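What follows is a single structure, written as structure tokens, with notes after it.
Note that one protein chain of the assembly has been removed; the remaining protein chains are unaltered in position.
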Amino acid sequence: MKNYINLGRDVNRLDGYDKVSGNAKYIADYEFPGMLYAKVLRSPHPHAEIISINTSAAEKMEGVIAVTHSGKCSHKMGLYLVDRPVFATGKVRFKGEPVAAVAALTEDIAAAAIKKIKVRYKMLPLVDNIEDALKKNATLVHPDLMKYSYLPIYYPKKGTNIFNHFPLRKGDIKKGFKQSHKIYENEFTLPQIQHVPMEPHGALAKWDRNDKLTVYSSVQSPFTLRNLLRLAFGLSHKDVRVIAPYVGGGFGGKAGINMEPLAVALAKEAKGKWIKLIFSREEVFLGTTVRQAMRARVKTGISKNGRIIAEDIEMVFDGGAYAEYGTNVVRAAGYTCIGPYDIENVKGDTYGVYTNHLVGGAFRGFGHGELHWAVESQMDIIANDLKMDPAEFRRLNVLKPGSINSMGEKITKHTGNMVACIDAVAKDLKWGKSSKKPAKPYIKRGKGLAVLEKAPAMPANATSCARVKFNEDATVIVHFSGMEIGQGCITALTQIAAERLKMDVSKLHAAGLPDTDFSPYEWQTVASRITWAVGNAIINAVDDAHAKIKKVAAKVLKVKTSQLDIDGEKVFVIGNKRKSIALPLIIMGYQYPDGHTIGGPVEGVGTFTPNLTNLDAKTGQGHAAAEWTFGCEGAEIEVDTRTGEMKILNLVGAFDLGTVINPSTARGQIIGGMIQGLGSAVLEELKYKDGKIANPSFVDYKIPTAADLPDKIKHIFIQTPDDGGPFGARAIGEHPMISIPPAIANAIYDAIGVRIKALPLTDEKILSSLKEKK
Amino acid sequence: MENFEFISPITIKGAVNQYKKGANNYYLAGGTDLIVLMREGILVPEKIIDLKTAGLPSGIKKLKTEIRIGALATLSEIEHSSFIRKEIPFLAEAAGKLGSPLTRNRATIGGNLCNASPAADTATPLIAVEAKFILSDGKKERRVKAEEFFKGVKQTDLKKGELLKEIVIPRSAGKGIFYKKSRIKLVDLATVNMTVYRAKKKYRIVIGACHITPLRIRAAEEKLNKAKKIDLALINDAAALVIKTIKPISDMRGSAEYRKQLVKTHVTRLIGELAGVEV
Partner (left out) sequence: MSKDITLNVNGIDHHVNIQGNETLLKVLRDKLGLTAAKEGCGAGECGACAVIYNGSPASSCLILAIEAEGVEILTLEGITPKDHLHPIQQAFIDKGAVQCGFCTPGMIVTTYSLLKSNPDPTEEEIKKAISGNLCRCTGYVQIIEAIREAARRLKRSKGRRK
């Protein structure tokens, strides 16, 4: 590792003071004079025609200021596929869909008014799962699918519930299977799960009489929200201002556009008034987005020497009632469909289908937790059947420098070191050695591991901008619009700026929280891309500022700019440090002894654009991955074979995240992601009864508490610098969540010889699988 | 949450009188269930009658032959009470497994019992020690056996307006074990819970969350109590009787079949531990 001043050390979080003192303001903490409070009426049915909506009793109530529904607000929204009305229009497509909304002087009045709105429904047939959605003559959730507007990189199918089909073709799949020595076919499934940010979603909106719209929102993507709001409501970008306070956890659930249009629709009805809409926890479950459910069928052909030579994978995602953002989950899972493996012949077909379930959307890992659940379970089945060591089987087959991945991208030594990740996990688990024998004969122990890869899933035009602004005393303010959603981007990005400026990080201040009127553009804080992409923009911004300083200094010192260099304190002539100008004397303009001043306040601007292409419509070949992060996760567990109760003894994850900017926050991402992964592995599932969500609360949707931690948990950094990352850094936000489920499932198989192919891996499921085995 | 009238009576009699004045009045103790139900609109009370000012006994008293727990004693008090931990550690354990520490600091044992959930964590230990509940209607008091207090899901022996005032536990040198299985380790409702108790070589077995009330399984107790020597075969027979008696339902926390499996394995282990038999 190079000698960095600010990188690779635990700089304390710059937002730490605000957050430990209660000073940090979140959306619900904002109050403005004259504010109105909003409540939403939601559909009690999963699929029903709306016969009539009668709001007159609600409108007559004292204190009710505005009532709205599809009759007044018929706008549609969507990031990639514009299929979602603000309010259910014509019919409701899931239980919990907004039908109407009220703004009143108090929350109590709004809540009472909601109850007075009368809606008549006529039931429609339910599309309750993937099978329902795909069957011949299926009920269509969106009969008008082909009339919707969508980006041309997605492929909805006319007359079906399929809102996107992503095909991938590489090599000759027929030939591959023909040459195979053994062929394996398996099916894997996983249910919908919720992000469960601790902060419920919320938005404030004010629509002024001059048609200027201001929105505060708990949002991962202020600029994308601005863009989608102006599209939905027919405004100009300049007339929409989005201000983003601290976000109390996102995990994808606050990406794109969410519940903000509900507040905006009310604001439009009560012009000049602030509308405050804060979701209850139940509404977070019902009315935001969830991770899509999935069914995968994997067919894998193996050569005599244990090499994978063919793989045919079909994944079908249950996208729920609307697909607007989930469309791209299908694409992302589709282009990575085989995981980090070097396979010559591949056929992938990834579908997203509409159902009458909760709306699927972005979720930490974005299709990759789903695909790796299938792929990494499949690999374990194969290795065990071949009587090969599962770690060795992976070492033999994973991507290495020179390999060609699923999309046809060539892997180089800069892409990252997958084998090193496997080795590190194997070492920590004491792989190959039997677990210590438990005290009771009915307790069994086992070990498992699973690899993973992910690239930021984003369109080719996902761009970033950053600014660095010098103050009079040569301290610096950094501006960017990466959202601080807990991941620590304010701190990491300021460290990157400081490093490039050759200053200690204490000389910088990050103007962290974006306001679209003042902050530089940022596409979205998603896809683990912020440190990587905005970091690059910041480096460019510093270089721009330095160039401006050098231009003035060259005149003053009568040298060429190429002869100059800048450290944290001065601009100087290379080889003659005494010939220099202290930064405070030049960054606001240089004043000659006679008073004449040249130059001016120094502010650098930098942008970053990933170098990507669209993918071929028929083969999925092309370049969609700006960078890859490889990783491996492992688990050692024990199972009480009489009760199915599982205990996690050890959980370990190794990731090639390139240069580590801040070890403490990177560790926070890894451990936090692994525990979220643990929740998705053993606990979490949104359950339906008659198409209605049955567990929209913390009483019945359990996430891990501190008491549920494994006995041991460990993170391992592998640091192969990324040639395109800022100082060699690479993405790490989502990855730790991805392969915990297959690692644990593989450990269960190792312990008790039972293969569970449907998440979550509950104690009850382990027990019933054991019974079936007998 | 809709608005209501809030009453702070200063006597039990005053509380009962207020309660009886309407059909939709509710007593408030810790509030950890009541306020949730009100917030969800499941309950819309006219009057909330706060019992904390009504002169109900609180705290835990150690008398010569019995222990008395005031209905307003919080689960935290019970969990941390040094002599409950010494004399009825399985009750302290059960109290300490209910909800979260934040909830236990507010929730009262009276509230936990009067809610009459089949999965109430403090019910099985109290039935196992043959506790009696003192009920008061403001004028008269009566005692009911813990076991007979529970009449069904959310149904108790309490008459309209009547209050649970105090819990009386006979002191004994018996030993008991509480077991609770939930989806996560702590802070969850029980999938099943149970207490197995042994005093003077006699066993008592109480199972929770497997019937409309917590259930004492006398047939299984008798099987054990009649035997000269307890061995694994006998324990298995007793466990089989337990399984035969309980009628669990399938719900969000587990299927009926799974509950039966859990009860079978754990009741066997608990009896085995008390009897000193390897299972």
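General remarks:
Order of writing sets the labels: A and B. Residues in every chain begin at 1.
The rule is short, and it goes like this: a residue touches a chain if its C-beta (ideal position, glycine included) is under 8 Å from a C-beta of that chain, and two chains touch if they have at least 3 such contacts.
Since the model is a prediction, treat every value here as computed from it, not as a measurement.
Just so you know, the chain we are not showing touches A, B across the whole complex.
Checked against the hidden chain, the listed residues A:Ala420, A:Ile713 or A:Ala758 yield one contact partner: A:Ile713.
The omitted chain makes contact with just one of the residues A:Asp10, A:Asp517 or A:Asp690: A:Asp10. The residue from A:Thr89, A:Gln192, A:Gln292 or A:Gln487 that touches the chain not shown here is A:Gln487. Within the set B:Asn17, B:Ser58 or B:Asn105, the residue that contacts the chain not displayed is B:Asn105. Residue-level contact of subunit A with the missing chain is found at 10, 12-13, 15-22, 24-26, 28-29, 31, 108, 195-200, 246-251, 278, 280-281, 485-488, 664-665, 667-668, 671-676, 697-699, 703-707, 709, 713. Think of the hidden chain as still there; on subunit B it touches residues 1-6, 28, 31-32, 35-36, 38-39, 48, 50, 52, 76, 99-103, 105-106, 185-187.
The working rule: only the chains that are shown with their structure count from here on.
For subunit A in complex with subunit B, the touching residues are 108, 112, 642-645, 683, 687, 694-695, 699-700, 702, 704-705, 707-708, 762, 764, 767-768. Against subunit A, the residues of subunit B that register as touching in their complex are 2-3, 181, 183-189, 252-255, 257-258, 261-262, 265-266.
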